[in-house]
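First up is the structure itself, then whatever we jot down about it.
Here the complex is missing a single protein chain, while all its other protein chains stay put.
We call the chains A and B, going by the order they appear; numbering starts again at 1 in every chain.
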Amino acid sequence: MIRHLLKLIWNKKKAHSLLLVEIWASFLVLFGLTSLLVYNISKYQEPIGFTYENVWAVSLRSNRDTTDLAEKIQRVLQRIKTYPEVESATQMSSNFPFSQSSMSNGVDYKKKHVMADFYATDENFAQTLNMPVTEGRWYRSADSVGKYTPIVINQKAKEAFFENELPLGKIIGDRFKVMGVVNTFKAKGEFMANTPAIFELLDPKSSWHDLFLIRVRPGTDALFEAKLVKDITLMVDEWSVEVDHLTDSRKNQHNLTLVPVIIFLTVSGFLLINVALGLFGVLNLSIAKRRGEIGLRRALGATGNGISEQFIGEIWVLATFALLIGLLFAAQFPLMNVFDIQAGVYLTAIAISIVVIYGIVTLCALFPSRLAARIQPAVALHEE
Amino acid sequence: MLTNYIKIAWKVLLRHPFYTFITLFGISLTLTVLMVLTSFLDHLFGSHYPETKRDRSLYIMQMRTQDSTRTGSSSGPMSFKFLTEYAKSLKTAERVTICTFVNSSNAYVGSQKIKLNTKYTDADFWEVAEFEFLEGKPYNEQNIANSDQVVVITDDFKKHYFGKTEASVIGKDVEIENLHYRVIGVVKGSPVTRPFTYADVYYPYTTPKSNYQRTGMRGGYVAILLAKKKSDLKAVQDEFQNNIRRIPLPGVEDGYKFAYVEVKSEPYVENFTGTLLNGNKGIKTIFFGVIAFILFMLMGLPAINLVNVNVSRIMERASEIGIRKAFGAPVRTLMWQFIIENIFITFIGGGIALILTLVIIQLINSSGMIAYADLTINVNVFLVSLLVCLVFGLLSGVLPALRMSKLKIAEALKS
């Protein structure tokens, strides 16, 4: 029977070419959409590795002031820690969680060159963000002795550098000494890829790191925030102070990912509905055109179900042709590792797209084929 | 004759409501997406409030310095001093404004926090950008020379800071980061998608914390050059580049030794795409490739779908064609019937799309997703859509009509 269907489709290939192109194009659109979805969902499933509720980012800007900056920053930090509302405070580089800025560098270890995100923080960072340290411990200011800077790396960086080696105490990039390992750290939120991250102890004498993360008591409101800003500006007048709540910053980061995805989803959703309607219409018409053939097949011994199976079979054969051509295109993505996304993401997307395409064509063929099954052979044979 | 054609077309549409629905769905979907898209692009790049003179403006957004080996580069906005020296002095330009890009800050009213964006500008800013003043007036050269602590605020900020009040707030006090300012004017706000003019609070550049005194070349300022007329843009650009060539090379900035300096003054679109793609050739091709593919699919899929349905339907109507041909209707007349029928349905689809687009644009504007969004269907967008409409009508009308005209009378009558 399949051979018979293949012949039927093949001999009508000209008439079917538009349908073929349509299914092919739908597959590509669907592949793009599912790749995007699968990619983001797979990222979303990995934990971000820290808590952000009730954490504020306080950034300072010295403006025209150029004297004793580092010392002033430390004074402000000490002052912040004295408030009863503040549970924990930490100083770090400007690329705080969910911020727009990032900093990355290549680091060498045993001929391996790894690009990693760098975060300069002080000893209270893990405590402020409730980050569990899975191996070793978070570095302390006292660790900064000799020529090595203490660092903590995340699981991803550990895999990239050490594979099966034990990381603790190892020196990487000639000047970093690994003190501990944390699980994941996705600073840009759930939709960020889990990439290697390195935390290094910041130098308190440097004037570069003018940002604090503070964890406040739950329920602390803007009144305290206003007081905090006022107190800081009184300590260092001429300076600017800005407070961001990490929950807000996280929302902004999410929108950067979600808005394009939602737009793409809506548009392709409508496109696919459009295609499905068209397919349905075309199949309906083709059944009206083939009433004679249906009557004949019934006379020659086909059952009603046999007829409807034949029509679904035909559209499956057609879809298979279209998908095979589509696969030639789609397979390039995992093969050429386009956009540096894991092959698994593309393969899952291809699998889902194939299933959905078969689902759509079956759904579109179901009603017309039921219609075909109900055609009275006696009537259909004598219409002409 | 034409009304007759349209009458027939109307009847044909009503006779097959399902296929009419499929066709209309495809057409209106495509056109809606297209129109919303163009409307959004127009919102991003067109000359709209308050940058109504954008078509004769050049934007200077960043300076790029490179070392002698051209391996590393550093880029960012410039200092007020630098722009005064190299941009403000332009003789071919009608006016030049120097302002900061968007900065953010917080203000507190009682237990409420207001996140706000601020901008330090010169007095010319109010001439280059045409803000609508709801209350008061802009600050002038005099205010700037006196270092008056005055601000211009937006109606939105007024609502948040002073509460919902109809009363004028001119002369009232605003406290931001422990500094007190006197409100001098209230303007209708600019959308966030226009970062050169967008802010909640505008300060004269001589107020504290503006850093305009910085001596180096780099700082936090950008500039807009306004040409007298559109054809002058080239001359302004040339004069500015001449100025840039006078920068002594090599030089040192913040300990970074540079041998090359690049500062571009570009129309808004180029400036926007330039920063987005950062001049990287490879990314540029991929980016435009992806966009082209999406557009192709967006237009192509409904088109194929439409042609497909039309081709299938023409066979359905083959007997009708046969009878008409048998009674002596020439092929041309039949062709016209089909083309007009398709153009007709395309225009109906276009009408539906227009309504849908209006609704969607209204939703975007009122959703607050983009504050002060002012998406509109303007004449250009509508004309482009209409043209696309026509192409669609012809594409899906001519192909099936051609097939049909080849149909033999006997064959058409038989099936």
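Everything that follows uses one rule, which is that a residue touches a chain if its C-beta (ideal position, glycine included) is under 8 Å from a C-beta of that chain, and two chains touch if they have at least 3 such contacts.
Please note the rule applied: contacts and distances are computed from a predicted model.
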**Report entry** Protein name as given in UniProt for the chain not displayed, "ABC transporter ATP-binding protein", "Multisubunit sodium/proton antiporter MrpF subunit", "Thiamine biosynthesis protein ThiS" or "Cytochrome C biogenesis protein"
**Finding:** "ABC transporter ATP-binding protein"
**Report entry** Contact list for the unshown chain, restricted to visible chains
**Finding:** A
**Report entry** Sole contact to the chain not displayed, among A:His4, A:His113, A:Arg140 or A:Lys205
**Finding:** A:His4
Query raised in the report: Among A:Ala302, A:Ile352 or A:Leu366, which one is in touch with the chain left out?
Result: A:Ala302
Query - Absent-chain interface as seen on chain A, which is shown - result: 1, 3-4, 7-8, 11-12, 292-293, 295-306, 376-378, 381-382, 384
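The rule is simple: only the chains that are shown with their structure count from here on.
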**Report entry** Distance between the centres, which are taken as Cα means, of chain B and chain A, whole angstrom
**Finding:** 27
Requested in this report: Using the touch rule from the top, collect the residues of chain A that touch chain B in their complex.
Outcome: 18-19, 21-22, 25-26, 28-29, 63-64, 221-223, 225-226, 229-230, 233-234, 237-238, 240-243, 248, 267, 270-271, 273-275, 277-278, 280-282, 285-286, 288-289, 384
Query raised in the report: Of all residues in chain B, which touch chain A in the complex?
Result: 18-19, 21-22, 25-26, 29, 33, 104-106, 108, 110-113, 115, 177-178, 208-209, 211, 213-214, 297-298, 300-302, 304-309, 311-313, 315-316, 414-415
